[in-house]
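Below: the structure, in structure tokens.
A protein chain is absent from this complex, but the other protein chains hold their places.
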Amino acid sequence: MAATSARAATVGAGRPAPLGPWGAFLVRRVAGLAAVAVTLVVGTFLMVQLIPGDPARVVAGGDATPADVERVRHELGLDRPLFTQFADYAGGLLRGDLGSSFQTTEPVARIIGDRLPFTAEIALLSVLAVLLLAVPIGLAVAARGSRRADSSFTFVTGTVGATPEYVIGTLLVLGFAIKLGWLPAAGAETLASLVLPVAALVLPATCVMARIVRREAAQVLAQDYMRTARGRRLSPLRLYARHALPNLLTATLTLGGLILAGLLGGTVVVESVFAWPGIGQRVVEALLVRDYPVVQGCVLVLGLLAALLNLLVDLVLALLDPRVLAGKGAN
Amino acid sequence: MTSPPYKLQVEDLTVGFGHGRRARTVLHGVSTGVRAGQTLGLVGESGSGKSTIAKAIVGIHPVRAGRVLLDGADLTGLGRRELAAVRRRVQLVSQDPYASLNPRMTVGQAVAEAVDPARADARKHAAAVERWLETVALDGSAAGRYPHEFSGGQRQRIAVARALAVGPEVLIADEITSALDASVQAEVLNLLEELRRSLSLTMVFISHDLAVVRHVSDEVAVLRHGELVEQGPAHDVYRAPQHPYTRSLLASAPTFEEPGASHASAEAEDLEEKEEAV
Partner (left out) sequence: MRRVRWNAPLVTALAGLGLIALLGIVAPLVLQEEATALSGAARAPVSAEHWLGTDALGRDVLARTLVATRLTLEMTLAATAIAAGAGILLGTGVWVSGRRVRELGLRLIDVLVSYPALILALVIATVVGTGPTASVLAIGLGGAPAFARLTANMAASVAQRDFVTQARLMGVPPYRVLVRHLLPNIAGPLLVLLSVAFANVLVALSGLSFLGVGVQAPDYDWGALLNSGLASLYTNPAEAVGPAVAITVTGVLAGFVGDGLAAALDPRARDTKTAPAQTPAVSAPSHRAPADALVTVDGLSVVLPDGTRLVDEVSFHVMPGEIVGLVGESGSGKSLTAMSVARLLPEGLSAHAAQLTLDDLDLAAPVVDPARLATGIGIVFQDPSASFNPALRMKGQLTETLRVHQGVRGAEVDRRAVEALEQVRIKEPARVVRQYPHELSGGMRQRAMIAAALLPGPKLIVADEPTTALDVTVQAEVLDVLTDINRRRGTSVLLISHDIGVVGTVCHRVLVMYAGRVVEAVSAADLRAGRVKHPYTQALLAASPRLQDTGAAERAPLATIPGRPPQPAARPAGCAFAARCPVALDTVCATERPRLIDDVACHAVRQEVPTA
């Protein structure tokens, strides 16, 4: 008892923050982002080092003479000490140089520059759609509190939520593109091309998220402050939107942030199903032909995107819940 | 009348939590003790550090500085093995009767574990289990049932039985009646007093309830913000409190006095404000 309250008091009292709560918060989060970035850079560097076999041989091609292989090795800098290689890699990253593709010799930075907008487009659209759908659905089911609504909700979200994006994608193509012919099956030519990939990403994620929202909403609605608000005899809209929603979002985003980041993993698969010219499709292509610099670059960028998404979630959390700024948990 | 020797003592006990910039000290060099066969009452409000003392004594909280003496022997700085042997001599019963019993063990297993920590065989120790359950006025048949089948007061008695089954010399009761109704609290308090006499236990009784502490204690120690404010025989502390904080504490207790007229709340308010200013 005494211990926990004492600890809470420490945090509550807070250290004098010369930057104000927001400044301190941002410094903390950006430092966290930097740590993740460093981890990613080291990780992607080590990834290539750990690959069994000889990258130089892969680049030189199957029929290369040993001399050719040695020449390629030297050109790629693979014959230098590990630390020098890492310094080069990291230095290149700082200059925006991610190396070039083994296969096409195109700079990786340009490949990513071409493809990133496509991935960002469907990822951001999906994140928005998931939040806009899952939160009202989950809240509505929790607020209704009827047993029948609850069990059909559990069944539907359990089924759709457990269906992989690529299965949903395949079925969507079959239904809406091939049988009905309403929407394009692949490519990114028109705005309509967006519909099916985003739907394939959004459907399962919405179901998983809606379950989290429902569970958290049930807890929020049972809180004492909701009883206080009911005591003020507010309209249901005001009760749920003004009093439940902010707390619900903080609880949901804390858990659901991972699901949103997981959407990035989904894009890799969905881009392949719909031949969507994003990073995900490119990384799979590169992986199949062992084009390591491209894999390395794409993985790095996807990882940074995930970290940025997490940062965004944290920022929204801080906006919604003043206690996050003070460094206290949302719960 | 000569006072019996101190059974358990803490000297300049300092306990803190956290590291680096989050570090915070919650006990600032507290010295107190309880004499053999007596009961020491620890009173204070939330954040006073009264529970922290208990947890530091039994080794749940690490001691930053100071000593914990049992029969004059220092417990701090003991090795893991020596500590394990000493631990059984001091037992703690904690506030929440719902959290202190493993929901997946029968009451019999729980008590048997106290008798024999390695085996915890309820059948082998059936006789001992039954004897201890009867000591706290529970039927022997309770042994086969799970904690969730009991009421709060019964669970608290089971917790007491389990602590006693260890065969401790000192029993520390940390807010053990604060979750209980008045009539159930009376049962538990009477039971403790009876057991203390029949088993010649030494007891430390921690509570925020001044009347309850007075009822069970020989000596009383008043804590505030991790510091000892006042200590003395219960009779004296309650009759003639020396420290202004003790006085305001006593004045604040609802004792059927006409409200408003007392200056208790004004004094309390002053104290709280000083606090907020810190």
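By written order: A and B. Residues from 1 in each chain.
One rule holds in what follows: contacts are C-beta pairs under 8 Å (C-beta built on N, C-alpha and C of every residue); 3 or more make two chains touch, one makes a residue touch a chain.
From a predicted model like this one, the values you see are computed outputs, not experimental measurements.
Enquirer: In the intact complex, which of the presented chains make contact with the chain not displayed?
Expert: A, B
Enquirer: Among A:G138, A:P184, A:P197 or A:G266, exactly one should touch the missing chain; which is it?
Expert: Spelled out, the listed residue whose C-beta touches the missing chain is A:G266.
Enquirer: May I ask which residue of A:G20, A:G77 or A:G158 touches the chain that does not appear here?
Expert: In the full complex, the listed residue that touches the missing chain is A:G158.
Enquirer: In the full complex, which bits of chain A touch the chain not displayed? Write them out.
Expert: Contact residues on chain A toward the absent chain are 12, 35-36, 39, 43-44, 47, 50-52, 145, 154, 158-159, 161-164, 166-167, 170-171, 173-174, 178, 185, 223-225, 227-235, 238, 242-243, 246-247, 250, 257-258, 261-266, 268-269, 272-273, 283-284, 287-288, 292, 295, 299, 302-303, 306-307, 310, 320-323, 326, 328.
Enquirer: When the complex is taken as a whole, what residues of chain B touch the one chain not shown?
Expert: Counting over the whole complex, chain B touches the hidden chain at residues 19, 45-46, 58-60, 84-85, 87-88, 91-92, 94, 96, 99-105, 113-114, 117-118, 120, 148, 151, 159, 162, 166, 181-187, 189-190, 193-194, 208, 210-212, 214-216, 234-235, 238, 248-260, 262, 264-265, 268-269, 271-273, 275-276.
Everything below uses one rule, namely that only the chains that are shown with their structure count from here on.
Enquirer: Which integer distance in Å separates the CA centroid of chain A from that of chain B?
Expert: 50
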